[in-house]
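Missing here: one protein chain of the complex. Every other protein chain is in place.
This part shows subunit A:
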Amino acid sequence: MNALRTIGGELKDHLYLIFRLSLYETKSQYSMQYLGWFWEIMTPLLQIGVYWVVFGFGIRGGHPVDGIPFVFWLVSGLIAWFFIGSTIPSGSRSIYGRVALVSKMHFPLSTIPAYVILAQFYRHLAMIALTIILGCAFGYFPGWHTFELLYIVPAGVVFLYAVSLLLSALATMIRDVQNMVTSAIRMLMYLTPIMWIPPDHSLFKMLLMLNPLVYLIEGYRSALIGTGYLLDHMWYGVYFWCMTLAILLVGASIHIRFRRYFIDYV
């Protein structure tokens, strides 16, 4: 609990630092390419196109999901996954790759995962806006349910910070963790019902829901489409927050305990 308070204080005291460093993070990422921002939009669009063809037409034969056009249903969950799937690997790599550059023991290392996540967050906001426009094209206009974004987006960020804090500490000390993360993300992409629908009222569906990412994906759909999932699944929300808190507590205590030695592991 004390470790968590220390980290909370560090983040609060260094908001300006986190903000500026996140901008430089995006800047150095794209300075290499001539069409940096173009790829930012193009890569996800191509991916959406492929999943639409394979899952929408190939497997579902073009049928809508509960009356919702498949492509809109797909995109509203997939943008959450794009954020999760790119943030967790880069978050877990974040400290190992930068601790030598920071090279000062009193630099608040807990801000590193935070600014790496924030750097990905700008693109994510743009994608949420594009998804809302896509919804309008299908006749799903923003309404009261859109305000759920104010809950589910911060929930996602907190969850991702918790996971990144834990993984970045482990991956700095044990390099194998990074490979595990990469494979796990690849599997989770298909194990999380993003592109397919699990059968209703089955044990299988219950087991899937142990994965807190399901809550985030369905939460995004609830906010962007108005499926009402968040209000119907209050207890699942409690489970999600308990998991998040547990990961955050473990991550914070490992981070605080070992961070003096991170530089010696690089």
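Following the convention adopted for this analysis, a residue touches a chain if its C-beta (ideal position, glycine included) is under 8 Å from a C-beta of that chain, and two chains touch if they have at least 3 such contacts; residues count from 1.
Just so it is clear, contacts and distances are computed from a predicted model.
The UniProt record for the undisplayed chain lists the protein name "Teichoic acids export ABC transporter ATP-binding subunit TagH", from the options "Teichoic acids export ABC transporter ATP-binding subunit TagH", "Alpha/beta hydrolase", "Septum site-determining protein MinD" or "Glutathione-dependent formaldehyde dehydrogenase". Checked against the hidden chain, the listed residues A:Leu11, A:Val65, A:Val102 or A:Val158 yield one contact partner: A:Val102.
When the full complex is taken into account, the listed residue touching the unshown chain is A:Met173, out of A:Met173, A:Leu188, A:Leu208 or A:Met243.
Listed here are the subunit A residues that touch the chain not shown: 16-17, 20-21, 24, 27-28, 31-32, 100-107, 173-174, 258, 260-261, 263-264.
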